[in-house]
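Written out below as structure tokens is the structure these notes cover.
One chain of protein is taken out of this complex; the other chains stay put.
Letters A, B and C name the chains as they come in the text, with residue numbers starting at 1 for each one.
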Amino acid sequence: MLAYYLPLIVLVPILSFITLVIFGKRWGGKSAYVSIAAVLISLGLSIKALIDVLGGLSTKVLFTWASIGSFHITFGFLLDPLSAMMLVVVTLVSALVQIFSMGYMHGDKRYGWFYACLSMFTASMLLLVFAPNYVQMYMAWEGVGVFSYLLIGFWFEKRSASQAAKKAFMVTRVGDLGFAIALILLYVHAGTLDMGKLFAMHFAPALAATISILMFFGAVGKSAQFPLHVWLPDAMEGPTPVSALIHAATMVAAGVYLVARSYPLFEKGPASLEFVAVIGTITAFMAATIALTATDIKKVLAYSTISQLGYMMMGLGVGAFAAGAFHLFTHAFFKALLFLGAGSVIHAVHSQEIFEMGGLWKKMKITSITFIIGGLALAGVPPFAGFWSKDEILLGAYTSGHTVIFWIGILTALLTAFYTFRLIFVVFFGQPRADHHGHAHESPAVMSIPLLILGFFALTAGLLGSPFMHNAFQGFIAPGHEAEAINPLVMGLSVAVALIGITAAWLKYGTQLLPENIIGKNNPVYKLVANKYYMDELYQYVLITPTHVLARFVLKFDQIVVDGIVNGVAKATAAFGSGMKRLQTGYVQNYALFMLVGLIILIIWSFRFLGIH
Amino acid sequence: MNDIITYIIFFGLSAVAIISALAIITRRNLFHAAMFLGLLMLVVAGFYFLLDADLVGIMQVFVYVGGVIVVLLFGIMMTSQMTNVRMVSAIKQKVFTILAVAGFVALLVSVFTKVNLSVSNAAVPKDTTSLVGKLFMTNYILPFEVMSVLLLAALIGAIVIARQEVKQ
Amino acid sequence: MVIPLSWYLIVSAILFGIGLIGVLLRQNAVTILFSVEIMLNAANINLVAFSRYVTPSVISGQMFALFVMAIAASEVAVGLAIVLTIYRNVQSVDIDRINIFKW
Partner (left out) sequence: MLSSSSLLQFASHNGMPIWVLNTSIALIMSLVVFALCGLGVLILVYMERKVAADMQLRWGPMHVGWHGVLQLIADSVKLLSKEDIFPRNADRWIFRLAPVLVFLPAFIGLMVMPIGPHLVVQDLNVGLLYVLAVPAIGVAGVIMAGFGSYNKYAILGSLRSAAQMVSYEVPRALSILGVVMIAGSAKLTAIVGTQHAWYIFLQPIGFVVFLVSTLAETNRVPFDLPETESELVNGYHTEYSGTRFLFFLFGEYIALIAGSALAVVLFLGGWHGPGPEFLAPVWFLIKMFAIIYLAMWIRWTLPRFRIDQVMDLGWKVLLPLALLNVLITGLIMVL
């Protein structure tokens, strides 16, 4: 069965990008329609692809991109359940984000450029999802990086935005280095970068583990895992729809997708999976604790994203491949929902500080309801999407015998529920804490309708993988990985901690029952958490400051020693030249005379010594 | 007897040639120098006739006397520095130059007299004009074409260089 | 063939030397142009003489002489144009006035 519509899924947004780069400035507000139309076409084709895959299609469309000797780089479109799922998620979230942006970005002076970047960002991600080989994946991976850089720094007039963009780009590059080394190792040992061939090959476990861990470094960077998570909270400087796109479907999902896609490779070196699980767990727990203290609505959501990504990695790491992918799927919806909801709130009150909000429930019904749906999904309350997938992951950890990881997961779930509802209670309930959002009102339809759609998905997406539907999703994604039997203990525990968390949040923030400060702000633990475990400072002192010192030393060395040598040579040459220039009289006749003398000498020499008679 | 008249012609031409060449480089009046140059060209044409190269001789007259000399005279008249030009260059290399050139000429002459040149007694072709034409179109077609391009370039180049900038 | 080849060569060498002196010593650009013409003609005499004496049936020497004439013609045209331009710019054709190529 031919599937030549697949390239169109990527090509249409790229065309939209080219068009908008050329005409975006002239068209202004109208450029949104081009981009949205493009992404809707992609969405339609993606749904068709998904249906085809459900109908049993699994195909590759390949083009030869470059041939270097015996090394052929193909450019292709791989369609299988995992990529089909991702296609739909990416294009759907992208479409909704773009529609939402029509309201959110209304009147921005670089409107056309914004949509151009969104188009290309989406296209890069789609290309990454489609990649049948690591070369294409790496290229698309970097494309995602570049356009995330452009979008995070979209308001580059703001110094913090441009700094955040640089930080995001550079931190992810650290991870990319590992990825690149992994690819080189792969090529050296296997001679190919085609996934199908690679996965069918045999690798020594140690080698596979090394390669996998290096590759995982890439994912650590892109998916903001410990210890390279520091860029993501700062990336909140970008426009909120961009945050939604980054966090839900495109950028951070790329890392998880990489691990999921390369899962056969990881399985060849089991140690790497342990590594993934540990990193995921640390990330999940650490980010959750930081989220407890964050007061910026987007920062809270950002840390929750990191935490959830940690969950996904944990799931993948403990062997629950389908659960990890499933969580990626559900998370995309409710996290996009939460971010767009946050965007709606910010749009209304022009502030990001949660303690300046409050009582928005009365003014923004749609936003509030959908946001609460998203919060419930995130907190893991049944029957919302997040419950099912998170439960699967915990179950996977439990059944695979990772007890410590399991308990930390449970604890993290508790924290998640707590900080999510802390956010909800502070923002939407109680009294308005600052008077400057008296004018707050519900957002326009272009913003609220995407919220409703996402709310629907956040409510229902989880059911696809629930036991009620016989774990249809897992069966679809990973037919080999049979779904675990329901464990009432795990499920009950998870529901319990979610409810406990919500209750605690209600007690603390929904009522005045508890005193203002249970934990003093000077408590060292609080300080540690509020300062994000001093990670940024650590980087500052361990990496950046020494680098600066080294750079200054190198600069001095260059200025004094290297430049000294170079300038010395130049001065010597100049001195020699100014001595020799006396020979250059500027009179042609003078030169001609010396030519003549030279000629005479040459003739005599040739007669005398060459023996010409 | 026929030989005598040939000798007379040769020496006469040589004498005139050398005298006019000397005159060219010593006359302070450029117009006179140009006249002597014309004379020298005619004498050289005479040498060509003596050497049975009638086409080259005619061409010498045609190109040099009819063309080059006229152009030179034009140029001289336009620079309006015809008479009493300063002759000796400010560069102080007079003695050395004359020594070097004398040495060079002596070297050439010694070579010419000492080297035994193989002289052939083959017949001279009758109609050189058509032979030259054929050679231009066969063996020498590339130089011929290159030469035509060169002449065109020289023509355009001379016009471009010498044209006065038209000021508005 | 009564006159030996070397006589022609000697005459042309003398003419060449005279032209060379003119090029090296004269100060007027036009005179230098004249001197260059003398040298070219001296060389041409050589070419034709060799052609006549060494390869009488093959007239390549004459061909070369014709080519030299064409080159000389273009040389005069361009050279004169340059002299005129120099004259317009510095009101002189003395070449020691135009040593602006010097450092």
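Just so we're on the same page, a contact is a pair of C-beta atoms (placed from the backbone, for glycine too) under 8 Å apart; a residue touches a chain by one contact, two chains touch by 3 or more.
Everything quoted here is computed from the prediction, not taken from an experiment.
Note that the undisplayed chain, when the full complex is considered, contacts B. Between the chain not shown and the residues B:L22, B:L73, B:I98 or B:V111, the one that touches is B:L73. As for the chain not pictured, it touches chain B at residues 1-2, 5, 29, 31-32, 35, 38, 54-55, 58-59, 61-62, 65-67, 69-71, 73-74, 77, 126-130.
We adopt the following convention: only the chains that are shown with their structure count from here on.
Annotation: 6 Å between the Cα-based centres of chain B and chain C.
The geometric centre of chain A is 83 Å away from that of chain B, both derived from CA atoms. Counting only residues that touch two or more partner chains, chain B has 89, 91, 93, 97, 101, 104. Looking at chain C, residues 20, 24-25, 95-96 sit in touch with two or more other chains. Across the interface of their complex, chain A is touched by residues 20, 23-25, 95-96, 99-103 of chain C. Looking at the complex, you find that chain A touches chain C at residues 581, 584-589, 592-593, 596. Those residues of chain A lying in contact with chain B across their complex are 585, 587, 589-590, 593, 596-597, 599-600, 603-604, 607, 613.
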